[in-house]
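Removed from the display is one protein chain of the complex; every other protein chain stays in position.
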Amino acid sequence: MKNKFLKLPIILFFIILFIFFYLLIIDRNPAKVPSALLNKNVPIFVTKTLVKNEKFSSSKEFGDQVTLVNFFATWCKPCKDEHAFIMRFSSEKNIKIVGINYKDNPKKTIEWLKKLGNPYSNVALDKNGKIAIDWGVYGIPETFIINSRGIIKYRHVGAITPKIYKKINLIIKEIE
Amino acid sequence: MAPTLGNLALWLSLVFAGSQFYNTRKKNKLKIISISVIGLLISSLFSFFLLIYLYVISDFSVLNVFQNSHTTKPLFYKITAVWGNHEGSMLLWIIVLTIFNYFIFKLYNKKNFIFVSKTLEIQSFITLGFIVFTILTSNPFERMVPVQENGLGFNPILQDPALAIHPPLLYIGYVGFSAAFSISVATLVLKNGKNFPWYKYMKPFVMVAWTFLTIGIALGSLWAYYELGWGGWWFWDPVENASFMPWLLGTALLHSLIIVDKKQSLQAWVLLLSILAFLLSVVGTFLVRSGILTSVHAFALDPTRGIYILLFIAILGGYSLMLFSSKSKIYSTKNYFNFFSKEGSILVNNIIMVVACATVLLGTIYPLLMEALTGNKISIGEPYYNSTVVPIMLPAILIMGVGPILSWGKESVLEIAKKVSSVFIITLAMTIIIFSIYKSYTFLGIAGIVLAFWIIFNNLTTLYRNKFNNLTGMVVAHLGVGFLMLGITASSIWQVEEIIKMKLKSETEINKYQIFFNEINEIKGSNYLSLRGDFLVYDKGKNIIAKLKPENRFYPVTGNFTSEASIHTNLFRDLYIVLGEGNINEGWTVRLYYNPLVVWIWIGAFTIFLGGVISINKSLKRMPK
Partner (left out) sequence: MLNNIFKVIISILLIQINMSNCNAVEPDEILNDPKQELRARKISKNIRCMVCQNQSIDDSNSSIARDFRILIRSKIQEGSEDKEIYKFLVERYGDFVLLKPPLKSNTVALWFLPFIFLVIGILVILNHNKKSN
């Protein structure tokens, strides 16, 4: 009796090992967390814009066309690294690109954008990181793709790499 | 030259381990086996000492030294840096394996040739596995070109005596269970294992492993307590769980061995436990090192290491568990215990330890299983363990108070009540006294304090009554658990915290102590710069009790900042102070903690260690000659 009873734990043992094996070989980053906001509406918020210090209202900005939202800051190095890709999106694609400037100095940001080019049709200010929390952001740069009905379809944490660039292109094509 | 020699020695140890495996398997002559065993010991020690030498002379032509050392590092930390990284620690793991291997070899006598040979065969297989792993995936002697002028140093937060010496202690623990594993497998392979006193051979190894694992874990948590800066000392981190799981099983194993030794029952159970204890040690190593839990993949590191260890676990686990399921039958006896007896209490504790261990394992791997199966990610942190493992462990501690004074066989409830009545009264009195001082009541708090005094006084009276006998080790260890409980409970329920901005020459108060911020200075350490605050602590009568000097250090080599807490300890409380950020105008953030009775955690751990050492000594004397 005891021996039969023991077979189960042995099978379980191997199943767990197999799951570990699976996790090791798949392309996975243990530090990344899937977004809870996928397929949900864009969070509603109101803030100021970077350039003219005007009112920025999320309900007006999102939901009329496919939009790429990029959380960035001048003090964040990966943001600088990925900037070229954002520029490419703005020149190659017919989408709206909104930047959200995370915990930054507006003056510095304006200069930064002058130097590196400004791909954003509008930049919203997130002075204390509250908007970022609303979006479930935890590590900038982060990029979101929003469809024309204002629903979040994709989210990427970290700098855009050539691989992610291709992926985003595909997603834009899909939802357009 | 030296790196090549080191590499050569490592390869040589591979050859010796292979030859030990072959010769013990073929049951060749003792002389041939002894050459392999001693050769293995010497060659692995030699390669280890060569690596230490390379660190001492800062030979940056070796990648491992370059990555983990720096010329400005004090000599002591150059040496301990050897095992402060993955590759070097694997080498340490190997030498501990070969040392235990040597001690198994020393078990040979006229009557046990087959048994010890089998054990050595298994042990050499394990050793082979780790040597191959080290050579293939983690060779510490790997060279690098071009040779750099200086190394990358290593994380200054690790530059600490308690942390520096705790890995070797932990490894003695993990690897000690390898000997128990080998003995267990060898016993199962043997035909007449049932009548062979294999458990007498196993016991000292388990004692050593468990004792050192205990002190290793304790030093790790002591380090966390004073280094991580908020008075916590246990975080249910996967790294901690990896050492805690084998400890729990080791505790169960240790106690079951007493029953086996006395009554020859529970043999199958002990064989299983000793297999699982070592498997869990390796699984823990896998979880910590494979990067499956942390973001190693972010740097596109190949998963070979993890896959190798996994394969090794599959072989070891698959073989030993199958063997157990087919051979264990002859070891299981229909021997039933009375609940109110020594063996009954040990059995109950055993079950609780195993259940607790299973729960910790569940909590550690559940997020991984869930991610693989559903793609969702969850976190399992302290609150989960506090609401599962802690209540599971409480009854074990209650029983621990009574267990040792119960007799073998059967005991009447009345008899027990008589034995413990005086202790019961003292416990009650002490609890009332202590709660009248601290005046904060929670269910867990009261339970913890009652249990702590319960264990302390039960064991103190036993110690007093029995003088020094062969139970002393156990009683001392149990007393240590009582102290530990006292420290854990008191510091977690009565901690007082104060976080404020303090300007120079200002004053604050924490639990009847006045803290005066006297001055702040820049000082230069051996390889760091530091901002040090000077705080004066006054008691109610305005007497200076202590000068506390918390520091904020900056290590230019790695660009790290660390914060060094300053602690004033006595038997009743710790005053713990951490300096935060700030400047002369606005003042500095200061964190003050009043941690009651916290020192008893480490007094307790050390007492357990002491009890362990006494018991090791005893069990060595009882080895079959």
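Per-chain residue numbering starts at 1, and chain names A and B are given in the order in which the chains are listed.
As a working rule, contacts are C-beta pairs under 8 Å (C-beta built on N, C-alpha and C of every residue); 3 or more make two chains touch, one makes a residue touch a chain.
Given the structure is predicted, the values throughout are model-derived calculations rather than measurements.
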{"item": "Contact with the hidden chain (one of B:Leu323, B:Val355 or B:Leu463)", "value": "B:Val355"}
{"item": "Option touching the unshown chain, where B:Tyr102, B:Trp236, B:Phe453 or B:Tyr593 are the choices", "value": "B:Trp236"}
{"item": "Residue, one of B:Gly18, B:Gly39, B:Gly250 or B:Gly291, that touches the chain absent here", "value": "B:Gly291"}
{"item": "Candidates B:Gln67, B:Gln264, B:Thr304 or B:Thr569 - the one touching the absent chain", "value": "B:Gln67"}
{"item": "Chain A residues that touch the omitted chain in the full complex", "value": "31, 33-37, 43, 103, 128-130, 132-136, 138-139"}
{"item": "Interface with the undisplayed chain - residues on chain B", "value": "67-68, 83-86, 89, 152, 154-155, 157-158, 163, 167, 170, 220, 228-230, 232, 235-239, 288-289, 291, 294-296, 299, 301, 334, 336-339, 344, 347-348, 351-352, 354-355, 358-359, 362-363, 366, 370, 374, 376-384, 387-389, 392, 499-501, 552, 560-563, 578, 580-581, 589, 591"}
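The rule is short, and it goes like this: only the chains that are shown with their structure count from here on.
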{"item": "Chain centre separation (chain A, chain B; CA means) in Å", "value": "41"}
{"item": "Complex interface listing, chain B residues touching chain A", "value": "268, 286, 290-298, 303, 306-307, 310, 313-314, 317-318, 321-322, 324-326, 328-329, 332, 365, 368-369, 371-373, 375-377"}
{"item": "Partner chain B, residues of chain A touching it in the complex", "value": "2-3, 6-7, 9-10, 13-14, 16-17, 19-25, 27-31, 33-34"}
